[in-house]
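Every protein chain of the complex appears in place save one, which is left out.
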Amino acid sequence: MNEHSVAIVGASGYSGLELTRCAARHPRLRLAALYSDRWAQEAAGDRLPLSGAAAALRYSALADAAAAEAEIAFLATPAEVSLSLAPQLLARGLQVVDLSGAFRLEDASLYPTWYGFAHGEPAVLAQARYGLPELERARLAGARLVSNPGCYATATALALAPLLKSGLVAAEGICVAAMSGVSGAGRKASEDFSFCEVDEDLRAYRLARHQHVPEIEQTVRRFAGRCGPISFTPHLVPLRRGILSTCALRLERGASAAALQAAWKGAYAGEPFVRLLAADKVAVKDVVRTNRAHLGLSVDERAGTAVVVAAIDNLVKGAAGQAVQAWNAAMGWPETDGLDLLGG
Amino acid sequence: MNEHSVAIVGASGYSGLELTRCAARHPRLRLAALYSDRWAQEAAGDRLPLSGAAAALRYSALADAAAAEAEIAFLATPAEVSLSLAPQLLARGLQVVDLSGAFRLEDASLYPTWYGFAHGEPAVLAQARYGLPELERARLAGARLVSNPGCYATATALALAPLLKSGLVAAEGICVAAMSGVSGAGRKASEDFSFCEVDEDLRAYRLARHQHVPEIEQTVRRFAGRCGPISFTPHLVPLRRGILSTCALRLERGASAAALQAAWKGAYAGEPFVRLLAADKVAVKDVVRTNRAHLGLSVDERAGTAVVVAAIDNLVKGAAGQAVQAWNAAMGWPETDGLDLLGG
Amino acid sequence: MNEHSVAIVGASGYSGLELTRCAARHPRLRLAALYSDRWAQEAAGDRLPLSGAAAALRYSALADAAAAEAEIAFLATPAEVSLSLAPQLLARGLQVVDLSGAFRLEDASLYPTWYGFAHGEPAVLAQARYGLPELERARLAGARLVSNPGCYATATALALAPLLKSGLVAAEGICVAAMSGVSGAGRKASEDFSFCEVDEDLRAYRLARHQHVPEIEQTVRRFAGRCGPISFTPHLVPLRRGILSTCALRLERGASAAALQAAWKGAYAGEPFVRLLAADKVAVKDVVRTNRAHLGLSVDERAGTAVVVAAIDNLVKGAAGQAVQAWNAAMGWPETDGLDLLGG
Partner (left out) sequence: MNEHSVAIVGASGYSGLELTRCAARHPRLRLAALYSDRWAQEAAGDRLPLSGAAAALRYSALADAAAAEAEIAFLATPAEVSLSLAPQLLARGLQVVDLSGAFRLEDASLYPTWYGFAHGEPAVLAQARYGLPELERARLAGARLVSNPGCYATATALALAPLLKSGLVAAEGICVAAMSGVSGAGRKASEDFSFCEVDEDLRAYRLARHQHVPEIEQTVRRFAGRCGPISFTPHLVPLRRGILSTCALRLERGASAAALQAAWKGAYAGEPFVRLLAADKVAVKDVVRTNRAHLGLSVDERAGTAVVVAAIDNLVKGAAGQAVQAWNAAMGWPETDGLDLLGG
């Protein structure tokens, strides 16, 4: 196998590194090109413990990525870069999986508000398929452009969508507090993300204006048919990887814990990457370095709420692993190919 | 000065250590006795960088604490121990500041549900004054038994009470996600709180049943006259000290950010330990090793919510520092005495 | 393949978990039994992200391990347990890889001093082969009992042995300062290894009496023919996994950096798991979750010393990974089988 050639653009970022690891393990993919200005001309084997041909690959400058010779390109680049690069690659016949937000929002008019730029590629946007297989697998088959979900969006939409669809919880008044490890901010020189500033600290950021908010609402609405505006507060916590999303929902009259669990079980039966646990058993350390999502539910009858907790690795199920899973789905391959990650 | 003799019971726990530091710095207090089984017979100066008479004090066994010779006893002991010890010390004429939950809930009938024991000292409970000076200073004057607030309760009640009182937010549908450093679990041998299990992990715990929930509701109701049942989810995060409490509230029609800020400003004008900031400027690292509470507010008009963020050091404003502050208030001393902590 | 059945004893400790992961990935091994009192009766798939038959395996009580039905047993147990268990398993015809120190020292008379017990199984000890393939591969072929090296011993002996053999450095006056992540202390309930005690701390321990000292000296002498008594100081540092061993050696007259590098290159040419780098490029994060050892050398002509730095993952090359590698060597399989770990 290994017959499908892959280019990874932005290969030295944290998501790009995970993509390289996943592609190197994948039985049907063959690493053909790696693009990174940071490590241009270096051999991949000097940066990652690869072996064989993958180790000998040299990183190329990002400027060369538009001319990539490969069948599939994974873009782990900023949204603005993806917006420019994806159309060029698609035009040259490559298939593209984009890990940025450039093609996530169906409604192009939302981009100025949430991303700070006007979307100049509405036709390409219309082609994109959102890569969250557990919620919209059917739309992925045969996709030429997969838009990979955001990390917070993945955890939160997986937690919410089946519950909203069940009608057991209110579509309004959803309050989410999500916590992310520092790799979520990307790899960069920054005083704010230096060890001394982040270690032993804890804070909220981008309150009420995180760009994953419209993505979550869109995904939940597509799956469940309804979703009110979500109050979403992301937090920065001193760990390297991992996201925990804690979502409070108002129970509709008569909703029971068992009924809510049944909604999840119905939605996720047979899913290889979703596990349903007690809410206080959901822990980031159990999902880090896996493509899994762990979900837990706690019903508070006194307060009339359900609190759901979702944990993923922001770099795997929240980025590179999901990109590979969605691509597997698009190609009709087993979704677990390349993703038998054992954590640790 | 330094004329008031103090005993600290449970002096080797994390709160007890902070109490010892605060008492050693306090201009009106004199360390007279330290009780700890862990360090029994050791000199305090071998455990903390004290000097003078304080350094020479030796820890005594906890069993001797009921016979403490001092004017004031600070109890940094489990609720069950405090429940037994406080009445004995009060009977012997000592004044008591208790840092456990033993005397926090006015309604003794709540103890079985939230603490797992029936309260056997209703008469003592009735004497206790809740030690949160910013919200109920007047009740503290002359107190003989101060019940020191819980760490989550302090951060959360300070965030919520003035907003509830203002009428600008709904009393129902309050959703709190709070995060605590590991010292909140106390000092103990435990696999669950070992470095390898906690570092790089993140999880929720005690969902819907944390014992600070009725305390928060009681405090807010006393101050604001109203407070619906709160959905409260605490989280364990890999830092040593600090709490961040993120509270989502439903805005009443017409409520503006400015009006909410005005409610806080009215409540906290002149408070030496409360600072009002933008919500994304509230950071645990700025309050750690101080007695401060930093509060921030973000209004999300789209979602119809106000999210308030409160940061404190769980061992200082959430425990030892507040105990000293409340005692200062009880005695009519400047509340900042002993608490000129510069963080770091 | 997967035809060789494996039992892992002590499967819930940190090394046991890594062993389980390695065995689950290994093309020639099949997980047949897992022993752990901590998780007795639980399914392995509830503790690790395994799939298939491995996920369905249930942990058995440690007391049942002597009756294990498997061809090979990996013992991740304390030395005293291994000392009792290995002879029973060998007698029943199993092959054994022991990860404790029970069979590491050829000279049984050293056990009382360094391990605190007299060695009661000299005949079994005489059968043991030391499992450090890079230094003594030839002795491993056909072994029935492999004694897996200590974590500090692995890093330090790999760093020292070829240099000692070259004659370019003195055999006397070797000073080693080694640093280990907290998982080196094992999984246990302990106040000393709690997050609040370890995080942001740094200390030396077991100075001049760590049990890996005679093991290092024995290994280096076997390979190089000489090794004076080593001054060895281990340190506990606040990370979960990884060891860095910094070794200072006195240069013999005329020794050059190039000659020292040549000694390493000669010894490690073609080794899949050893990489030689500049000393300041050797970093724990590049070897964690791999079976690699990274070695770096710096010559200080002014001080007349060579300083060599060695990094490994204490749980992989320092424990589980090396056990699998050594077993591969014993069986004549490719040493990399089951060990294509990509870090992260």
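Order as written gives the chain letters A, B and C; numbering starts at 1 within each chain.
Keep this in mind: contacts are C-beta pairs under 8 Å (C-beta built on N, C-alpha and C of every residue); 3 or more make two chains touch, one makes a residue touch a chain.
For clarity, every value in this text was computed on a predicted model and none was experimentally measured.
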Completion exercise
In the full complex, the chain left out is in contact with A, B, C
Fill in the blank from the handout: In the whole complex, of B:A123, B:A138, B:A258 or B:L342, the residue touching the missing chain would be B:L342
Problem - Among C:S5, C:Q127, C:S190 or C:T233, residue touching the chain not depicted - result: C:T233
Fill in the blank from the handout: Logged for chain A, residues touching the omitted partner chain are 14, 182-183, 187-191, 193-200, 238-240
Problem - Footprint left on chain B by the chain that the document does not show - result: 17-18, 21, 24-25, 48-51, 200, 272, 286, 289-290, 292, 336, 340-344
Fill in the blank from the handout: Missing-chain contacts on chain C, rising order, are 173, 175, 177, 179, 181, 197, 199-208, 228-233, 235, 237-242, 244, 246, 248, 250, 279-280, 282-285, 288, 296, 298-300, 302-305, 307, 309, 311
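The rule is short, and it goes like this: only the chains that are shown with their structure count from here on.
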Exercise for the section: Could you tell me between which two chains the number of C-beta pairs in contact is largest? Expected result: A-B
Problem - Computed distance of Cα centres, chain C from chain B, in Å - result: 46
Exercise for the section: Quick one: report the Å distance separating chain A from chain B, using the average Cα coordinate of each chain. Expected result: 39
Exercise for the section: Let me have the rounded angstrom distance from the C-alpha centre of chain A over to the C-alpha centre of chain C, please. Expected result: 37
Handout entry: Contacts with 2+ other chains: residues of chain C
Key = 200
